[in-house]
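Removed: one protein chain of the complex. Kept in place: all other protein chains.
Chains here go by letter, A and B, matching the order in which they are written, and residues are numbered from 1 within each.
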Amino acid sequence: MKRFKGFVRKEFYHIFRDKRSLFILFGMPIAQILLFGFAITNEINNVDIAVLDHSRDATTGEIINKIAASKYFSINEFIERETDIESVFQKGKIKAVLNFEKNFSRNLIRDNTATIQIITDATDPNTANTISNYTSSILRNYQQELNRDIQLAYQVLPEIRMVYNPELKGVFMFVPGVMTIILMLVSAMMTSISITREKELGTMEILLVSPLKPVLIIIGKVVPYIFLSVINAIVIIVLSIFVFKMPIQGSLFLLGVESVLFIITSLSLGILISTISTTQQTAMMVSLMGLMLPTILLSGFIFPISSMPVPLQVISNIIPAKWFIVLLKGIMLKGVGIVYLWKETLLLFGMALFFIVVSVRKYKIRLE
Amino acid sequence: MDNQPIIQVESLTKRFGDFSAVDAITFKVDKGEIFGFLGANGAGKTTAMKMLIGISNPTSGKAHVAGYDVFTQAESIKKSIGYMSQKFALYDDLTVKENITFFGGIYGLSGAQIKEKTALMIEELELHEVAHQLVGALPLGWKQKISFSVALLHNPKIVFLDEPTGGVDPITRRQFWEMIYKTAHNGTTVFVTTHYMDEAEYCDRVSIMVNGKIEALDTPKRLKEQFEVDSMNDVFLKLARG
Partner (left out) sequence: MKRIGYIIQKEFRQIFRNKAMLPIIFVMPLIQLLILSNAATFEVKNIKFSYIDHDHTSASRSLIEKFEVSSYFNVISDFPSASLANSAMLNGEVDVILEIPGNLERDLVKDKYVKLGIAINAINGAAAGVESVYINQIVRDFNKAIKVELVGQPQSSGPPISIATIPLFWYNETLNYKTFMVPGILVMLVTMITLFLSGMNIVREKEIGTLEQINVTPIRKSQFIIGKLFPFWVIGMALLSIGLIISKLIFDVPMVGSLALMYFYTSIYILVVLGIGLFISNYTDTQQQAMFIAWFFMVIFILMSGLFTPIESMPGWAQIITEFNPVKYFVEVMRMVMLKGSNLEDILPQLLKTLVYALAMNGLAVWSYKKTT
């Protein structure tokens, strides 16, 4: 036990002597969470649109004013011809064109119907869809006003209640994701090179002849980084609460415990990468290239997993980040306790165990 | 021109904050000499050498190497000198031949010259078997010899060797010094640092650095007489004890 403590202490010294790395390890996650918490959102604001008004009468004017008044849109240009649409899109600034047909008011009065085309630049399909939806709702509201005098008969009126996030704040969706991504990547990267570095520097031999059991060596390498990552996690959580006003509806204690569990899982993943890589460069490239995009894309951080094709939904289950995001959202936004979250907790625990066991086995092979 | 010392150093100093790694050293080296730059580990030898080969700027003092000022003409110096670092810096993931080709090319040798030199080196060092092997797979002694030869590819006037015999057995060391003799015999000046005092016997003149200063500078014979001892090792012990 004393040997183990001595080993862990040595690992601590290694880390704390490298001042520059320390600065990077702490400073960067903080900078990132601040940056992303404010910048990453898919609420749309002031989208530049253009208007092609073939009628230019009172009604179209009213509608245009309504659109201009909305905080979602900013009417940037008035174009004259259909042929202008193409060039305006190609320039890249305008994202949508509202095309009012000729004789709009007259058609409304005479035929009770008139047409507006909502032409969106769908090279960004998400924004296009959102713009389309928002414009449609503004127009629908206007339509309802026109029909005010007509009785509302035999209608079912949906009263929609937004649960857990009544103000539809983008932060609630993204901050848990950002927290997870940063914690996971930093932790995995930290440990991914810890074993390969010993290999390259040649200090591995010293470890190999030591009487410490391989499992203790592996665990001993993870322990100092737990300490570092926990500090990171605390800073990130504090920032989320005070700067981004994330609530913690559930138990802070549970949040802490789950965070430590996730950290251990990420660190173990790093160690696993370390044991299967022969050089530092390989270990780093694997943890960087192999983890970054899959974690961002398959964890549910930005893209809803339920919308992905089924094979990908299955794959997403092996991404530890996915489960931690569920845990974070559950504890912080839904306010649930372990009763609802035991499945995810057990999964993370199992993954951590798996990574450690495989690492120890790979490490033992190297011993022989 | 031939009478000018090929290395001239005057009060050369390198300070890191308060600490003087090299403290106002003065000496000169003549053309064709084998000059031993001795001292214990940490005495300042490598730091001093780095200034002479133009990869470290002096804090104060003057030095001229091969006729160029180390402070203002560092790049010109590099055309006339060769260098063998402590780590025998060759690329472990390239073959012997590929390393020679690379460094030869960096020094501006033509394709024909590189071919000629490669053949020569393989002959002289008996590298026929390993010419196409990765350097990383070779034993230390071979890396050392190849590293030395690579430093001489462009026929430099001076070759700087930083602890070239670290970690090899006495026989290999002896062989290496034979190579050094041959080189000096051809007119190349050899500036070598080492902490092996017995190697000092092989040099024309030696200097001994202690804590950043040069405490002794003469031929091995005269130093032994001066300190009334039989070996350079004892000279050093006497100096170090102060």
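The rule is simple: contacts are C-beta pairs under 8 Å (C-beta built on N, C-alpha and C of every residue); 3 or more make two chains touch, one makes a residue touch a chain.
These figures come from a predicted structure and were not determined experimentally.
Peer 1: For the full complex, can you list every visible chain touched by the one that's not shown?
Peer 2: A, B
Peer 1: Could you tell me which of B:A63, B:I81, B:I180 or B:L223 touches the chain that is not displayed?
Peer 2: Among B:A63, B:I81, B:I180 or B:L223, only B:I81 touches the chain that is not shown.
Peer 1: On chain B, what residues meet the omitted chain?
Peer 2: 53-57, 74-76, 78-79, 81, 83, 85-87, 89-94, 98, 101-103, 105-108
Peer 1: For chain A, which positions touch the chain that isn't shown here?
Peer 2: 18, 20-21, 24-25, 28, 31-32, 35-36, 38-48, 85, 89-92, 95, 108, 112-130, 132-133, 135-137, 139-140, 142-143, 146-147, 149-170, 172-174, 181-182, 185, 189, 193, 197, 277-282, 284-286, 288-290, 292-294, 296-298, 302-304, 306-309, 312, 315-316, 326, 329-330, 333-334, 336, 340
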